[in-house]
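The complex appears here without one of its protein chains, the remainder shown in place.
As written, the chain order gives the labels A and B, with residue 1 at the start of each chain.
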Amino acid sequence: MPSVSFEHVRKRFGDSTVVEDFDLVVADGELLVLVGGSGSGKSTVLRMVAGLEEVTSGTIRIDQRDVTPLPPRERDVAMVFQDYGLYPHMTVRENLSLGLRLRKIPRQEIDRRVTWAAGTLGLAPLLDRKPKQLSGGQRQRVAMGRAMVREPKVFLFDEPLSNLDAGLRAQMRIEIGGLQRRLKVTTIYVTHDQVEAMTLGDRIVVLADGRIQQVGRPIELYRAPVNRFVAGFIGTPPMNFVEGGLREDNGQVFFIAEGFSIKVPRGETAKAMEPLTLGIRPEDLCVDSSGDRSVEAARPGEALTGRVVLVERLGGTPCASRPARARTRPAGASPRPGRDGH
Amino acid sequence: MKTLRRIGLYAGLTLAALTFIYPFLWMASSTFKPPSEVGTLALIPDQITLDNYRTMWARAPFGRALVNSTLVATTITLAVLVLGSMTAYAMARLQFRGRPALNAATLAVLLVPGQLTLIPLYTLIVQLGWIDMYAALIVPYLFNATAILMLRQFFLQIPQSLIDAARMDGMSELRILFTIFWPLSKPVLSIVAIFTFMGSWNEVLWPLLVVRDQQLMTLPQLLTVFALGGGAGSVGVSLASAMVLVVPVVIAYMFLQRNFIESMAGAGIKG
Partner (left out) sequence: MRAEQRSGSLLAAPYTAFLLLFAAYPIVFALVLVFLQWDLVTAPSFAGFDNVRLLANDGRFWRAVGNTFVFLSIHVPLQIVTALALALALNRQLVLRSFWRAAFFLPVVISGAVVAILWSNLYATDVGLINKLLVRVGLAPVPWLTDPLTAMPAIAAMVTWKNVGFYVIIYLAGLQYIPRSCQEAIEIEGASSWQRFRHLTLPMLLPQTILVITLSTINGFQLFIEPYVMTGGGPLRRTYSVVLYLYTNAFSYQKMGYAATIGVALALIIGAVVLIQRRVMGKAEAL
């Protein structure tokens, strides 16, 4: 049974359309990531699910129920904000329990849930502290605890890790992922960081200019991006792009660009000399630093030549940059043997 | 449903705004009403008359009082701006012995209620022989602690490099203050100017103590004396005298209300 569904959802602010024809079904228990740059509309979509933004047209359903006209309090969702939105004048315990107290849930049940959430998130010793006495990571957990304690139908995360430093971010990523898998609550997670998206998401929705570019599992987006935007967005370091065209020679199709030609497998339907962009992932290139011209001669159409301009040693995977002739286009190559390019 | 709430909100706001504006409108219109009509609810009188104003003008030196108030308020405002800037500049950017003490003293002055020093100041004025003289109204207000603190705070934020460059050019401190700091300080200067001027314009208790001569009275003072002393004789006349005090302020307020609010609210909070 689908948990959240969007039917032709559209959002306009005055003259500009911020979200266009958003059509999607989120499965029960799934962690769906909305990823995109600023202005892509991802936060707006999330806020429409929460009820913080009104839908201009279309329908949003939670568990088949049309929630589009409902205010946030009647939707049974919980949200974790980028700046956590903790109540500064309340203790951690009061922050966690407020939602339950407002709904007049019996005291015993409140205590049980608070203890459970605090235990799961390691907040037990902090229950009587105020937010200003907590570190960023601790506040983040309180925000999550507040959401958990409500036992809602949907969790909404709005860039929750953006305000944390890199190390903490990586750690929290793992925790959030693990937590979601344990709790099995449908989650919609918004981020601009594609690494977060790739590691956390069961499925990813890539957004740009208010439109869905592609929806799919991380590996699908990686292996088979549907357009140039998605191809360039997913993957670190980003994919290399080269402009050029196709040419046929002796039954073999080549991709021609300034300074090199590459064999392209048959089966790609394209007209000759139609301008194309070739995308190659850095992981799919390897550097042969023997400097031997024989490679070029022996296997024509399978090698690129160039000069290494810069090597960024990033620890495990050094990146080498080489310009394609006159154009300075950074191309990354990781020297991992045995991987040939397509 | 949401529109219903909106309408209710605007209705409530209109009602509230009316309670604040209507009394002044009523006051204004009453000044143009003959005695028979004063006290009616109508805003536009059946018979418009200028008699109230003529009577008021004839019975007491309101023109003179207007001049007095303007003179006193303007002098005080200019003094506070100029002298206050000089002091604030020294306290903010110049090191000198006793600076922290002066700072502390300025803060302390703000803590003391005016009523404590009222009588001693009065006796001082008497002893100086300043009763019924402009000096009594002006001199005790030449320096304003709130103004100095505000100016000082602002001056602290101006980059040192500007001062250093100016000094290297051979500018004197006063020159630096008035040619460099002042142009940069327009916002805070206008804030100080407004609350100083308004404070002086509306001040009543002090003039009541130190000025007896009607020719020297300030506008609010004369107005009070006039209304209380029975010189008015009728509601219309006493309200007319109030109008003289109020109209300039309201006109200025209509054009500068944001500045007024920023100034008087800010000064009140700091005080």
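Here is the rule we use: a contact is a pair of C-beta atoms (placed from the backbone, for glycine too) under 8 Å apart; a residue touches a chain by one contact, two chains touch by 3 or more.
These figures come from a predicted structure and were not determined experimentally.
Within the set A:Gly29, A:Gly58 or A:Gly85, the residue that contacts the chain not displayed is A:Gly85. Within the complete assembly, B:Gln257 is the residue of B:Thr74, B:Gln215 or B:Gln257 that touches the hidden chain. Touching residues on subunit A toward the chain that is not drawn are 50-52, 71-73, 75, 77-79, 81-89, 98-99, 102-103, 146, 150. Residues 9-10, 12-13, 16-17, 19-21, 23-24, 26-27, 30, 38-41, 83, 86-87, 89-91, 94-99, 102, 105-106, 109, 112-124, 126, 139-140, 142-143, 148, 172-174, 198, 201-202, 204-205, 208-209, 220-221, 223-224, 227-228, 235, 238-239, 242, 245-246, 249-250, 253, 257-258, 260-261, 264-265, 268-269 are the ones on subunit B that touch the missing chain.
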